[in-house]
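A protein chain is absent from this complex, but the other protein chains hold their places.
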């Protein structure tokens, strides 16, 4: 028997939840990660590169090529998520044995994306869990890039104007609103979006997390260490103002990855045309859902509304085995 | 025994739901309507004036003073709700015996508001179910106006970026975003907001409506006649795109009025600072809720989340007796 | 012989140059000042009221009615010109004998404007040398106000994106961009605009100023005193960055007033449709000139390009006699 492997490109700004997302992908059966492209975001690009290599090392998968992408958004000012993920983006737990940046590929992330998609036309799924700068530059460089993708899974954007970074804006989209808009306008491949409000509603109970992190494996120890800071923050009163519903553990990026890995994960969704508000004093970077079909866009995306939480938990558990 | 009467100013753009709201107020016990101020909105100011007089005539209350307010928004282009409420704003059912505009007061609406509030300082509740132009001009003319109000009840705005007029914008706010912003910034009196999404969620079943309109009274006959067009539209597929949830009869403006009339109507609410997005390609006119407290505003409004539907129904029933 | 007097309303935010402008009007023959309406602007409304009364007292014209207008712009944040005109708006030279605010009229500025224009329909010229808040509220309250004016003369706005307050914005327009836009959109009476760039180009030589202020009159002494601070600033290197051309004494507001007083003052002008940019990170408040006729506006204004400087000087000289 010959089952076709899912081919992935993962675009990250690693970040604790990006780390979780990568580890979920590494643990999934029948998946081939063709490259991990790094982008500014939760922390500086240099930290993102280092963090990504640390995750791969813990999983013994330093064979996967890691690429250096855009260090800055197209036009937006710098956003900083350092208060949540730690200054180094990975919980501020120093690792003296972190792999060196000499392990990075020479080719730039954008060009690697284009090359991989060209060589695997119609077969590659792109999972984007960072600001969308790399994707926006890629489509500008090669307008045919989206057509070569099998699908695009994004963690980012708001569905109900409930921001976590600005009053109405989610971090990944606010960190590069122009890039987010370019991607939502130009990527006409099948597109699935895990929004901030959705991820809040599908948070997992802390009791699951306690059990999840208690396993006696190297990966679990690593995850426990890097997620300690953000989990403490996530239980704070201040953080409760950011969330729209659902107290508990919100592994944001994992929702997009899990949906990409398992076609049966999404149990409820809307299909709607979307764009991004680029002007606006308070709403800049907010995703706009055109339920009234006023924008006359033919391309619609899948807005995730519910997932099979048990499958999600199992994926998380497998990731730390 | 001597119970204090609730003193009201009602600012309207009559409109079928404004008509319902006025009739609910007229039927309420212990209420004194000190004036009805008219504003552009659902239809032309001239139609709004005529419609308001028609409603008062049916209820035998032409003694209530009606004032002519602003025929235009501050800066916004013209919005038109004529497709829903009818060209004349009241279901396009001509009334040859409609009262003449000579019954209007000479004083302008804005000046009447200021005078009534001054003469009844601390005792007047303002119920605003139209674009907020009159209120914005009033506070600009007399910055102390809001302090003289007991409370302000508004139908308008979005809480979840789910527009009914533009992708993210509700009609009353989009019809004069600058006025809405001025009101939310300057009216520091206790303020209660019935948003579009809230009103959708609390829609009433069509079975109730059928019963409600079937009474053998002059008022019920009038209501049946003027609401026929909009209720047909409300059951159409096209209209379903506008609503965020809750199929059924949505008497928008009545939610704000009912909350003003009965302090126990609101059963769940949020207190949050709000403003209005004035820039923005898609989000202009959208209400912004500052749950994260990034705007550092001390004044918070009450965002209605749930009401006692049985009380609401009883008020509607009383209105047609 | 019976010559018709010019009837004026003057809207001010007094300000050294407003003081000069008022004194030029008071010295003009055949002019009747029906009222001076005060607006926030160069300094707080309270200071503006006090300064206006001080100017009238020096000229023995406390008989002219002075009205209290809007203390705040419609929506804009507070601008401060205190560094140029002094904290009190009039050069920070205390006057222990300043007239008290009890001399003010009871009627509000906006209502006074409307009443005066109604009672003198077609005969009143409005000279506006402040942020345009009062005018914007007036037209909102009574849309027929502009039609009752003989003409409108404005000091404000940019013609070449050369700001003095923001990179592209002039003080009076930036201090209330929404009001400026409302006025340029709704005042369809003959309208004359003295822009910032124009006033810079037509600056007067310092040698004239020295002679002008050296006269041995009470008015000259007053003018010398209140203008000392701003003239020192006007000769500074920092100020040179604000001006587009023309070193020397720029009596901004006087250009608008002088044009209103003498129909032959303007020797060159453009007729062009104008509006105001309300959005924009850098250009908010900038006047937009539609030379290409893309906005399809039928109403055009007169943009002043040159004036008879000798006549202007003579008016200034007469003002201090």
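Labels A, B and C are assigned to the chains in the order they are written; within every chain, residues are numbered from 1.
Simple rule for what comes next: contacts are C-beta pairs under 8 Å (C-beta built on N, C-alpha and C of every residue); 3 or more make two chains touch, one makes a residue touch a chain.
Just so it is clear, the structure is predicted and the values come from calculations on it, not from any experiment.
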{"item": "Chains in view that touch the one left out, judged over the entire complex", "value": "A, C"}
{"item": "Residue among C:78, C:241 or C:321 that touches the chain left out of view", "value": "C:241"}
{"item": "Listed residues C:111, C:158, C:203 or C:230, member touching the removed chain", "value": "C:158"}
{"item": "Selected residue (touches chain absent from view) among A:79, A:133 or A:230", "value": "A:133"}
{"item": "Contacting the left-out chain in the complete assembly, out of A:34, A:55 or A:70", "value": "A:70"}
{"item": "Interface with the undisplayed chain - residues on subunit A", "value": "70-72, 74-75, 108, 110-111, 133, 136-137, 140-143, 178, 181-182, 185, 278-279"}
{"item": "Touch residues of subunit C, complete complex, unshown partner", "value": "158-164, 166-168, 241-242, 275, 277-284, 286, 288-295"}
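We take it that only the chains that are shown with their structure count from here on.
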{"item": "Arrangement of touching chains [line / ring / star / complete / other]", "value": "line"}
{"item": "Most centrally placed chain, judged by C-alpha centres", "value": "B"}
{"item": "Distance from the mean Cα position of subunit B to that of subunit A, given in whole angstrom", "value": "43"}
{"item": "Residues of subunit C engaged with two or more neighbouring chains", "value": "279"}
